[in-house]
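Removed from the display is one protein chain of the complex; every other protein chain stays in position.
Chain IDs A, B and C follow the sequence of writing; residue 1 opens each chain.
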Amino acid sequence: MAALPDLYERMRFIRRFEETLLDLFSQGKLVGTTHTYIGQEANGVGVIDHLDPEVDVVFSNHRCHGHYLEFTGDAYGLLCEVMGRAPGTCGGKGGSQHLCKGNFYSNGILGSIVPVATGIALAEKQKGTGAVSTVFLGDGALGQGVVYESLNMASLWRLPVLFVVENNHYAQSTPIELELAGSIPARAEAFGICTAELDTTDVEEIHAAAGRAVSHVRETSEPFFLVLHTYRFSPHSKGDDTRDPAEIEERRTRDPLLVAGARLDSAEREAIDARVEERLAEVVAEAEAAPEATPEAAVL
Amino acid sequence: MAALPDLYERMRFIRRFEETLLDLFSQGKLVGTTHTYIGQEANGVGVIDHLDPEVDVVFSNHRCHGHYLEFTGDAYGLLCEVMGRAPGTCGGKGGSQHLCKGNFYSNGILGSIVPVATGIALAEKQKGTGAVSTVFLGDGALGQGVVYESLNMASLWRLPVLFVVENNHYAQSTPIELELAGSIPARAEAFGICTAELDTTDVEEIHAAAGRAVSHVRETSEPFFLVLHTYRFSPHSKGDDTRDPAEIEERRTRDPLLVAGARLDSAEREAIDARVEERLAEVVAEAEAAPEATPEAAVL
Amino acid sequence: MSATTQRRCVQVLNEALHELFATREDVVLLGEDVLDPYGGAFKVTQGLSDAYPDRVLTTPISEASLFGVAAGMALRGRRPILEIMFGDFIALGMDQIVNGIAKFREMYDDQVTVPLVVRTPMGGRRGYGPTHSQSLEKLLLGVPNVCVVAASECHDLGALLVHAVEDERPVFFIENKLMYGRPSRRPEDGHIGELAVREAGGEYPALTFSGNAFDDASATVVTYGGMLPVVLDAVTELILEHEIFCEVVALSQLLPLDLDPVLESVARTGALVTAEEGTLTAGVGAEIAARVSELAWSDLRRPVRRVAARDGIIPSARTLEDAMLPRVEDVIDVVLALEGVRS
Partner (left out) sequence: MSATTQRRCVQVLNEALHELFATREDVVLLGEDVLDPYGGAFKVTQGLSDAYPDRVLTTPISEASLFGVAAGMALRGRRPILEIMFGDFIALGMDQIVNGIAKFREMYDDQVTVPLVVRTPMGGRRGYGPTHSQSLEKLLLGVPNVCVVAASECHDLGALLVHAVEDERPVFFIENKLMYGRPSRRPEDGHIGELAVREAGGEYPALTFSGNAFDDASATVVTYGGMLPVVLDAVTELILEHEIFCEVVALSQLLPLDLDPVLESVARTGALVTAEEGTLTAGVGAEIAARVSELAWSDLRRPVRRVAARDGIIPSARTLEDAMLPRVEDVIDVVLALEGVRS
């Protein structure tokens, strides 16, 4: 179980990694698309710290870099993957949204990952591994019916799935009021699933609540539905942002890095920040030096 | 608004129509498949009596004969359709599960009718017709994710849809405990939709509750979710029934026809029963005399 | 008739499932209404849940997710067999199939496999109407990285199913509603009935039938699955009534297509007819015709002709359904209409 400096460092690394990606994009060193985790770092770090990458499984979505970095620690593989370099996690085939390493998976079709994570939980339960299958989804993905099909099955079959909803109040350009009716936790409760709901950017609070959620799943082999209200500071993907800048600014006052950083003494924080820069610079340099993915690899 | 003798007569007609279908099947005069409404008549009659076939719309499922008969009154068209005769409602193309006449539609893919009914409500709302779009679904169909996608949209867009769940406690051979977790009404409430729940075979009770539901939709142009707990006496389709016969017998004591019939004086009831037999015999005779659907009609 | 030929196809499939469950701990089956005593809508899973209660799961009616659940299980080392009650419902799973099941292995750079089997019955001629009678395997042919196997009553159904479960690829195992009730008809002494038969290919072999011991024949008819008996009736009638001999190739593997047996037969006959129960456009016959026209250009004396259902819905009324689906006479007519057919 990580202590605050550690949690801060990981959040800081994700933040800077994502900012670096956006830079590389502007420089034309990346193509395709990317969805950054900037602003939501406390969720991924707070939840995944409770998981064991050797045993547990994570299925993530289009906004998966934060989850990936926290679960696998593999920044080099991810950066190479996004840059289309041969040492990328998936040899450049998957790119930003389609990652796989060890017990980590992601896919870019919203909602469709949820039944797969449910099936993973079923398999792990049958095998008796004790694994928790965690799936991350956004408020927008709650529009997809397979989510409810999965909640039903997870509840019926008492599967060890942790559903984590990161409600950042937008689906691409669409504010939540235009895409979601009723209550998020009630949607899981209706299927007889235990829920918890947090509206905070405080990684320690999230960490504590997530700890309870993961324990519940692990101990009872029952699903749990954790709703984390959050916000992203960066645009949906790389480009245009139609949100009110004042709204974003207001949210920035509750930046999870500020909240956690304020609890560290400034020397420690600066040392961490410096370490992060150093590590990141190394990763970027290595990735830039790595060979491009070669067409031969794409041939079956 | 119909009085009890009338409601009884319609239920009785549906009952006898469906029994006749099963007979015709045993005699080999029908092929394909059929799902009878025997035992659930009070639902269709109690709900649909509040709808205006000239204005309102009904979308039904595989178990649609009762809804069809109550909404359209067209027994001859239905029997011809099921028997593959040319004067069938859809010229024999649709058969038992795929009916269309005026504002009535049905389709055989579970759940998939729900978004279509939602779109119908959206169209009618935009056109300002004041129509209520009613969709019937079973407990089993609640397994389909598009139901929840539709609840979300119906609530978000304030659409005049009446969702009627007929929970007969089984999906084909599967008891509800093995297919449905949590609470049925809570599934709609989670989307901010008003619900009502009834566990009765009394057509008058259902009629009253359905009246309130339909008025709610008509007056507010908001969706409503009506849950009717019920039971079917006949097998899922034609054949095998794996349910405990004692359970069926117990349920038969609450047969909606018995419940309603007991409130009529016996002379009146017998007169109705006789009228039903007469009308049915006519319909059967006419349908048996009708020409078979001809292949030419199938060619585009 | 020997004991073998008397087993109905549903029984052969059922026994293969029992065998798989007995020999492999990792095999699980899920689907709607698969529990005993019901044993599935077409009774293929009968006895399985009584024998293996922990490995047979009856599911809610949630086809879209079921494909995903099976995929998740396969990713994690199980061998799920998913029964989809009617083949028409695979349309509900297309996203999971196209954007998940078919992609995981390759897009994750071969770090995973997705060894799942989807078993589902296709086909009409039972009056089930437009949404319960289709032959939708055609929708899968354009999906790279999956395997489509179409069982017929003359194939070793049990072996096909066992191979499918042991395959590392996702396999769509297409059954046929009418086939279930028919006797399994395996070659005996190289014959099925009056026709000589050769079996060739890998795990999902093709059968080549000949009425004159693979001597000169007028055309090859390539078919699969539930259309095979229709084609066999047609070629038998062509022999008896018209003295025209055709070879018949019954594929069991539709994707990836292995056309060697077809090409070999066409090298002998010089003409090809494809026959399938699904609708014509973009059917299995289209891909076969495109490939064979290219690969056997110099062997073909005339263009490949296709027999299939008319492009439209499958009506409920039997009279209408009969007129819409390809019949024995349709196969005969197309063979007879081949210009210069050898007789």
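Definition applied: a contact is a pair of C-beta atoms (placed from the backbone, for glycine too) under 8 Å apart; a residue touches a chain by one contact, two chains touch by 3 or more.
This is a predicted model, so every value here is computed, not measured.
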Touching partners, among the displayed chains, of the absent chain: A, B, C
With respect to the chain omitted from the figure, which of C:R8, C:R126, C:R182 or C:R302 is a touching residue? C:R302
Across B:T36, B:T134 or B:N152, the one contacting the chain not displayed is B:N152
Contact with the hidden chain, among B:T20, B:T33, B:S60 or B:T118, goes to B:T118
Just to verify: which one of A:G95, A:G192 or A:G261 makes contact with the chain not shown? A:G95
Footprint of the hidden chain on chain C, which residues? 64, 88-89, 91-92, 94-95, 97-99, 103, 106-107, 129-131, 134, 136, 138-139, 141-142, 144-145, 255-257, 278-279, 281-283, 285-287, 289-290, 293-294, 297, 302-306, 311-313, 315
Positions on chain B contacted by the hidden chain, ascending: 57, 89-91, 93-94, 98-101, 105, 107, 109, 112-124, 126-127, 133, 145-146, 149-150, 152-153, 156-157, 297, 300
Touching residues of chain A against the unshown chain: what are they? 31-33, 81, 84-85, 88, 91-98, 107-112, 140-141, 143-145, 171-174, 178-180, 240, 242, 292-295, 297-300
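Following the convention adopted for this analysis, only the chains that are shown with their structure count from here on.
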Report the inter-chain centroid distance for chain B and chain C in whole angstrom, where each centroid is the mean of the CA atoms. 36
Can you give the whole-Å distance between the Cα centres of chain A and chain C? 42
Set of chain C residues in contact with two or more other chains: 59-60, 62, 64-65
Can you list the residues of chain A that touch 2 or more other chains? 145-146, 149, 152, 156
